[in-house]
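Left out: one protein chain. Kept in place: all the others.
Going by the order they are written in, the chains are A, B and C; count residues from 1 in each one.
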Amino acid sequence: MNSFGNIFRITTYGESHGPAMGVVVDGCPAGLEIDIGFIQKEMARRRPGQSDISSPRNETDDIEILSGVYNGKSIGSPISISIKNKDQQSKDYNSLENTFRPSHADYTYFEKYGIRDHRGGGRSSARETANWVAAGAIAKMYLKTKGIYIQAFVKQIGNIAIDKNYDSLDLNTTDNYITRCPDAELDKQMQAAILQVKKEGDTLGGIIQCVAQNVPVGLGEPVFGKLQAALSAAMMGINAAKGFEIGSGFSSASMKGSEHNDVFENVDGNIITKTNHSGGVQGGISNGMPIYFNIAFKPVSSIKIPQHTVDQEGKETMIEIMGRHDPCVLPRAVPIVEALTALVLADYYLLAKTQNI
Amino acid sequence: MNSFGNIFRITTYGESHGPAMGVVVDGCPAGLEIDIGFIQKEMARRRPGQSDISSPRNETDDIEILSGVYNGKSIGSPISISIKNKDQQSKDYNSLENTFRPSHADYTYFEKYGIRDHRGGGRSSARETANWVAAGAIAKMYLKTKGIYIQAFVKQIGNIAIDKNYDSLDLNTTDNYITRCPDAELDKQMQAAILQVKKEGDTLGGIIQCVAQNVPVGLGEPVFGKLQAALSAAMMGINAAKGFEIGSGFSSASMKGSEHNDVFENVDGNIITKTNHSGGVQGGISNGMPIYFNIAFKPVSSIKIPQHTVDQEGKETMIEIMGRHDPCVLPRAVPIVEALTALVLADYYLLAKTQNI
Amino acid sequence: MNSFGNIFRITTYGESHGPAMGVVVDGCPAGLEIDIGFIQKEMARRRPGQSDISSPRNETDDIEILSGVYNGKSIGSPISISIKNKDQQSKDYNSLENTFRPSHADYTYFEKYGIRDHRGGGRSSARETANWVAAGAIAKMYLKTKGIYIQAFVKQIGNIAIDKNYDSLDLNTTDNYITRCPDAELDKQMQAAILQVKKEGDTLGGIIQCVAQNVPVGLGEPVFGKLQAALSAAMMGINAAKGFEIGSGFSSASMKGSEHNDVFENVDGNIITKTNHSGGVQGGISNGMPIYFNIAFKPVSSIKIPQHTVDQEGKETMIEIMGRHDPCVLPRAVPIVEALTALVLADYYLLAKTQNI
Partner (left out) sequence: MNSFGNIFRITTYGESHGPAMGVVVDGCPAGLEIDIGFIQKEMARRRPGQSDISSPRNETDDIEILSGVYNGKSIGSPISISIKNKDQQSKDYNSLENTFRPSHADYTYFEKYGIRDHRGGGRSSARETANWVAAGAIAKMYLKTKGIYIQAFVKQIGNIAIDKNYDSLDLNTTDNYITRCPDAELDKQMQAAILQVKKEGDTLGGIIQCVAQNVPVGLGEPVFGKLQAALSAAMMGINAAKGFEIGSGFSSASMKGSEHNDVFENVDGNIITKTNHSGGVQGGISNGMPIYFNIAFKPVSSIKIPQHTVDQEGKETMIEIMGRHDPCVLPRAVPIVEALTALVLADYYLLAKTQNI
């Protein structure tokens, strides 16, 4: 099941150590100006090797558009984007050919399909997310024509957390920080924490917050296409995601209705809510307030510390993972979260066009 | 978008105060024994009026099967289940006809569609979940033929939380407790807390945990049909859900890889993991361990305390919500969570049948 | 697979001798006036017992709307329509319980599902088409708001054929004729032919032509949602349909390009084609000309003449079909063809709303 979306719909392919990754974007409205430089810039935000706290695998992730764009504009036919894999070092994985890495997809893929490409995790590799960022860049360009924009940032890495929501931060500065936590002091602390676990061969998890602004009222398709459900499905499909919460999220569990309810106000003719515990979505439909949500990421499973495991025959054994890995994926996951958000919103924007006679 | 699932696929309809709710179950495998008594029993677990901490709306929720079952067995054609609405008190909603209840779907539905059925929330009502429970009962019967079973329970209501996971509790006793928290002492405290807010005209939220046992290795369809993504979409579609986490969830954010990884072991020929931070899913595919996850529920939006709001013309006004509402939906949400889980697992069980030549 | 359509999407259920048939119409745009009288009128055009050349099964086919309509208008939620089965005479089918009727679905259903409802053909019965006509009536109402209208008529029954296309006939008179062939002389001949085979216990097939007028340029979604492909799939799903052709159809096989090409003209600012061999569709997209196509129907399989067959154990035997059947379904199939056409066009009209930024 390698397609995502209803109208604005992507289909992706590619294994980590195969010749190429790629994505086909179907349903992109015709007449959209496609800025290849912008797509490439988004790719650069995700690419490995961008700093000493990310994987040293050196992929420039140059995209090639094979279809769907003519004279700089989308023409309504599918936009195929190809991203070559260049810096595979498959021999790093030779020792893993018959052994399952703990908390990886090795075991489940093998049991499910009876066969697997063990090199770099094959299809289960987070290299797949390059496809999402490329497609998400197109979705962002479309949303931009409607004034909608999306910004994610790192809210927590390990035990270091920023105790503010998006609205108390300057999200335009996020990319100035290596960790993509828009706070100079915390950025430094997070970097130090990452370098420390890197030295230990260990890894860290964290939390990303994402906010979509200027989303009009009316996106979301009850009852099984509620906007928060679509966003959640998208986010929980990210390789290391373990949790999703929108608006007040888990903290709502201990609130009373009288505290939690977002009362309506009319401010100069605009209906807004005084608070935004709803996170911009009510009844599964955007209400015009900022949409914001958090995603929890587990620490990267590829640690360099020897671990117990079993091999394909079921024999217990030890494993040492070579290969090049991120000690913490959060900084690189920021553009991934934004891309998926853009894909969902572009799709639901288009769906909403069909709701009235 | 009122269908859910790929192969085992439901389509639902019905407004809270319309003549009937209903669900069409398509793709249920042929030859399944359909135990109507079991469906009805599941309906009883969800129905309003089951205790003094639930809404007094009196719906017996008798189901009627209109198709797809012959001589007590499914025949491969769609199973249509109808549930009549009997105890509507639409006049309770007269005063809401032109006014938007805070944190409800009134405003967004009206803005999206330009028209709405205000009585009881219309299509946005949680009465829709009766459809899910009916369909989920059929999914449960199917999963039972594979040995798979699902148990949810209340883990937190307001500030009262059980500090244990499913594996330290006796989930067979859950239904003995009015709150569906399987701990005699906490059940009492939770009941008291609910009755207290009820008296105040206020409401409470909480957390439900769900566990699916005996799920075979191999359910889940990378990359956009990962099992946790499908579960998450299902759960985040529940009316008051604000968060979802699987396995270690949000707590994984502050763990190290070396702590979090679930190392494999061979116990008498069975490959298991020593810990289960993964929550039974790795790489989007079930790994044979129990699948467990939490859902956060906000407090019910329908409080009896007067609130500020605006009306359809945008004029600020006060609102007092009449109607019959639950002070806390958690106890009744337990069978809903189970039903959706069953629907996802039945669907993915069938999908997995197509994965090999 | 009991759903049809992408945005304007129906899900149907019901067996011929079960308690009810029904259809859920999802994706109908909000704000549409729903004229129940019109739906009922369409049902009357299809219902059995309408003349002495149709099945005497007496079904009034009263529809009941269970959801999705409030104050006479669609509200954007699914519209559920229920049609009770009232005049089943299941005992007529007792002798068929273990025997397969030739050219019916008895054998294939039994082999596929391992179980079947033999009464009246169960799910394979053409009674299902009542659902399509009900849903199609809603689609017609939607299309009417866009000026689009659809007219089908009987072009051939047995060996009696009208040698004209829709544009030389007065299609507003079609319903004045019992056979729905809008030619007084041929209508008489066709009636006589039908009554003759009825007397013999035999049946007749024929051809229906359908035309959709005022369809705007731009409906159709290349490359796998070409308009003619969608229409064809719909028509070939009708119980007795054996062939579909659009525009010049099979006759195009022996034409030259220079004869067949539809050259463009500008008539008072309107781009039209001089001929319409394309049948109103070019490159899978409507071109603004009338869309017309033919559907071939085989003779009804239920004949009263004894036939050879086998039973469920594979033993050869003779069969005599009781039950009430049409000697020729063409007259009743006219509204069915129109309904499916309306469903396709409404769906593609909505899809086309998403094609541009």
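The definition used in the following text is that contacts are C-beta pairs under 8 Å (C-beta built on N, C-alpha and C of every residue); 3 or more make two chains touch, one makes a residue touch a chain.
None of the values given here were measured: they were computed from a predicted structure.
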Consider the whole complex, including the chain that is not shown, and state which of C:Leu195, C:Val217 or C:Met322 touches that chain. C:Val217
Among the options B:Gly121, B:Pro222 or B:Pro335, the absent chain makes contact with B:Pro222
Considering the whole complex, not just the chains shown, which residues of subunit A touch the missing one? 1-3, 9, 11-15, 18-22, 24, 26-27, 30-31, 64, 66-68, 70-71, 73, 75-80, 82, 109, 112-117, 122-123
Which positions on subunit B touch the chain that was left off? 7, 27, 29-32, 76-77, 142, 145, 222, 350-351, 353-357
Those residues of subunit C which, in the complete complex, touch the missing chain: 1-4, 6, 12, 100, 102-109, 111-114, 123-124, 128, 156, 158-159, 197, 202-207, 217-218, 220-226, 228-237, 241-250, 252-266, 269, 271, 273-274, 277-279, 282-287, 296-303, 305, 307-310, 314-316, 351-352, 355-356
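In this text, only the chains that are shown with their structure count from here on.
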Do subunit A and subunit C face each other with the same patch, meaning over half of the contact numbers show up on both, or with different patches? same
Whole-Å distance, C-alpha centre of subunit B to that of subunit C, is 39
Centre-of-Cα separation between subunit B and subunit A, whole angstrom: 26
Taking each chain's centre as the mean of its CA atoms, how far is subunit A from subunit C in angstrom? 46
Could you list the positions in subunit B whose residues touch two or more of the other chains? 1-3, 12, 109, 112-114, 123
